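Below is a structure I'd like to ask you about.
Rather than the whole complex, this shows some of its chains in their spots.
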């Protein structure tokens, strides 16, 4: 258990910078999720913290000790690799227990723990197999087991669940969370799955091109995205963006592309009439409504996408596509006119030039 | 001259050679011969062991790639009995004066009165001793075997870092057996009894072996596997007081380029009753390789030409004194200029003692090898029952001799 | 091209050529082995199993068999041990490709020396009176050591040369193999708290089991034919302390005796013994590697 | 701090080991410049007056040149043909022969169990009949036993280590087995094949007995090297050293080229 602090980390591959001066502090016991588009440097950060990749610049400390120059084995971290990195010549059981055996744990100590993680991950039947005889998901589970059997200071997970089905993923996610609650081991978890990120994280670090775009609790990230990029990146279906101009008048109203929407003065006290802004409307925050409701948008249905209990409706509003989510999507078909609305509290406003949120509290 | 009819008939003449000065010195003169016969002489240089293997295989398998073979004393009997070479007189023209070859060497090259190869190097034994060390210890150069043994013991104990003696220990008919044989003969030993069966496991053999082994205690470490080179280099490197070796090594001691004991070496014939082991290397014409008349003629002329008096004189002119096959050369002034008188005296004194001491039998190589192996085992201490060891070698020899029939 | 045709096209020429050449040499050897051919005389007779029966009574043959077995074990084990040790050491300590390549280059030199020349050089190094090794031994107060003349040391001394030549070469090969291994498992092992030597003992080398077994076997096969080295260095001596089978066969067949029938019989026996021995090793190795 | 010390220590150990390993080579190079007198001394000399005479002796010797040429021809032909025949066969054994692949592979190795002595004599006889005795072609032919079998033996594990899914992906693109081999397996396995080729090269480069017995005029370098060891009765230590140094250079150049080729082909190394 330990806090992690990364100080002005720089990493380049052959002169080509990948991480550029990144600062990050992760308090003890925290569960942090790295989220970001593919290639933004998540794995690289993880590998540098693990000591598998040398930093080009900056220092990393774990639990207060500077580990920048320590070899990976001495940093007290356990890691699940994106590429599994199983030992091809060892059986699954040996793969999992290798680390413990190296630490000199006795047989009688190892056996019950092996049984436990194997059961947790549904690997009991495969313990004697070689990794190459397993399916992709099974291999990924072995990689998980290998990390979870240990009691390190820090857990690093690089997309540990990407090859698992939703059910198993949910189960493991819950287990990881439970283990974390029990052991309180500081954990960094890389994932592409926002839902996973939202449900599991104490805090989310949202990265972009080797920099941190926003760091905060899942709520903060979702409800108060600091930039247009974050707002766009988080939430499925993705946010609708609309250019608008603040109207003069008593109430705070934005006009734009076929819609007129009222905003909350409390949240955006600084908006001045005539200011050009970009509005962000989450599809999940909008729903069908009566044509005379507040903040109504009307358009015609272009496409309806079934998402199980809900459906995403893509509509055309003044020549551009706007989508929203509704449970009653089954009654809609392309061409139908619809009206839907969003509450002022759920509208995001961004500066169109910098992309920064204009929210003030 | 119908001989010259063969000019141009033999496009190449293949010769097995070994890197003796007499052979390497031919290089720049070959063109003369090539022109004479409109041929191309190609000398394949081989190491000693490879040379033996190659010549044997070439003749025995009927490959006949070589017209001229390189022969030494140890395998002459084999080649002759297998009929692989022509008698020298049959192929070398009279003009090259076969009678002029050194008698000691010609003897070695002769089987049943017929000479088979033209020797260009060879000789007998000399005793070399360190005049400085002997003087220091107040010892006269030994004249008998007993004196020599005594001198060796004294010199070895002397506090000058040098060993008393050196010899060959490594197995092989041309190695330890070669140096052991004079001792064996000195004890009156004979290779075969009247029935043609091996007799070297008799008293003489045992005595000779015991003495040889005893002397090794006074030699540099590692002697049990010394070959001639190790032994001679040990002497030349100043580590040994007395050495009996082939006379060709004499001039080496005087070479300031290589020797650290120049001017400190005395030469004498081997002390009585040790005989001197004669040996010779030379060229013969292969029956397998030169089967047709023209090839035979050209090959024969090559052997004559390459070992001729003139060739030896030209070598002397070039400063090469180590290989001498002809009496006329030994007597020439040019030779005397190149070699210390002391050495020539020893040579002349040794001459009468020189003889081919080894068994003249086609199976000698394998008998000698087995004997050498046995001796090496005794020298290195793997075996200590000399009699039993020799008996075993003799038994093996019997087997070989039986197969000969 | 279909798979079948590809298989035929690739295998038939190679295996066909090998099989033909093998057949020729084995048939030749068998032919000679049942005769009493010697190089000395052109006549020979059929003698049936005589040569084989005589072999069974040949003390030198059995000695040679024993020496060969020891030689095999020492050189193969020594070569691999040296190679593994050095390769891992270099892999871990030298990271710059340039330096690595330089070391590789230097390490290739010994094996490229003509064996005969290498043997001579070492003979000289070992020489009790003139050699550097004994000089160095002398500096620390040992010796003189009769490396080649002492029956108990000679085989090891010659083997050391063989190990020197091949071990350094194998180091290079092994280093290249290590470099081609995927990084991930090594990284995983680092995180599994394995010490450097443990990573190699438990991860990298086991991953290279297959190539290692192959290398060990070719080395074993090469060790079967070390006659040039031994011949120059000791000639098989002292006594028969370093006389391996191929050296004995050479001595008998070509060098001294010219008894090629006897040598052929010996070679065939050797062929049978090695085939049996190696089959067992190979099967066991495959099982272990899988 | 302790880390630093142990790191320096291992480096030092490595340096010492390298020096020891290369000691004999360095000594040989040194010896190549010594006169015999400086070599044959009880106390080894580190400082001496260098001479080029040894090299001159060697370079004057025409057999070296011929030997070198013969060796280059024979060895490159044997290795090349060995590679051309052996590498595809190895790929087939590794990929397309599940059941009997192992046995074939072992058969290939077993060809080399017999001492060359036993092979040499039958071959002389046959070669004489065929009229290829003492030809470079004949030498190449026997060496093919060595090269083809060694290449196959060592290349099979190299191909087994090529990830199967790469070949499968290529198969999906419609590549036949030949194309998969040529464009995928071969380049991917190339670094491991390097060892196999160099190994094979070394084997035939140093082969003495067959070269000696099956060729006469067309001697290869090992035969020449053996002849240099007995120039006259005296062992010419300096010349042997010089010859050794010279004889090692050509294969080093060859291997250097091979290495360079590989390095440009596949930039391997840590990720």
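Letters A, B, C and D mark the chains as written, and numbering starts fresh at 1 in each.
One rule holds for everything that comes next: a residue touches a chain if its C-beta (ideal position, glycine included) is under 8 Å from a C-beta of that chain, and two chains touch if they have at least 3 such contacts.
Since we're looking at a predicted model, the values are computed, not measured.
Across the full complex in this structure file, the chain copy numbers come to A x2, B x1, C x1, D x1.
The rule is short, and it goes like this: only the chains that are shown with their structure count from here on.
Of all chains, A has its CA centroid at the greatest distance from the CA centroid of chain D.
Separating the CA-averaged centres of chain A and chain C is a span of 59 Å. The distance from the centre of chain A to the centre of chain B, with each centre set as the mean of the Cα atoms, comes to 91 Å.
Centre-to-centre separation of chain B and chain D, using mean CA positions: 37 Å. Residue positions of chain B touching 2 or more other chains: 47, 49, 53, 57, 61-62, 233, 237, 239. Within chain D, residues 40-42, 120-121, 125, 208, 213, 226, 228-229, 235 each touch two or more of the remaining chains.
Screening every pair of chains for touch gives A-C, B-C, B-D, C-D. Contact residues of chain C toward chain D in the complex are 1-3, 6-7, 9-11, 13-15, 17-18, 21-22, 24-29, 31-32, 86, 89-90, 92-95, 97, 101, 103-118, 120-122, 124-125, 129-130, 132, 135, 164, 168-169, 172-173, 176-177, 179-180, 183, 210-211, 213-215, 217-218, 221-222, 224-225, 227-228, 232, 245-246, 249-250, 253-254, 260, 263-264, 266-268, 270-271, 274-275, 278-279, 282, 286. Within the complex formed with chain B, the residues of chain C that make contact are 36, 38-42, 116, 127-130, 134, 143-151, 154, 231, 234-241, 251-252, 254-259.
Across the complex, chain B meets chain D through its residues 14, 18-21, 24, 27, 42, 44-50, 53-54, 57-58, 61-63, 65-66, 228-229, 232-233, 236-239, 246, 248-249, 252, 256-260, 322.
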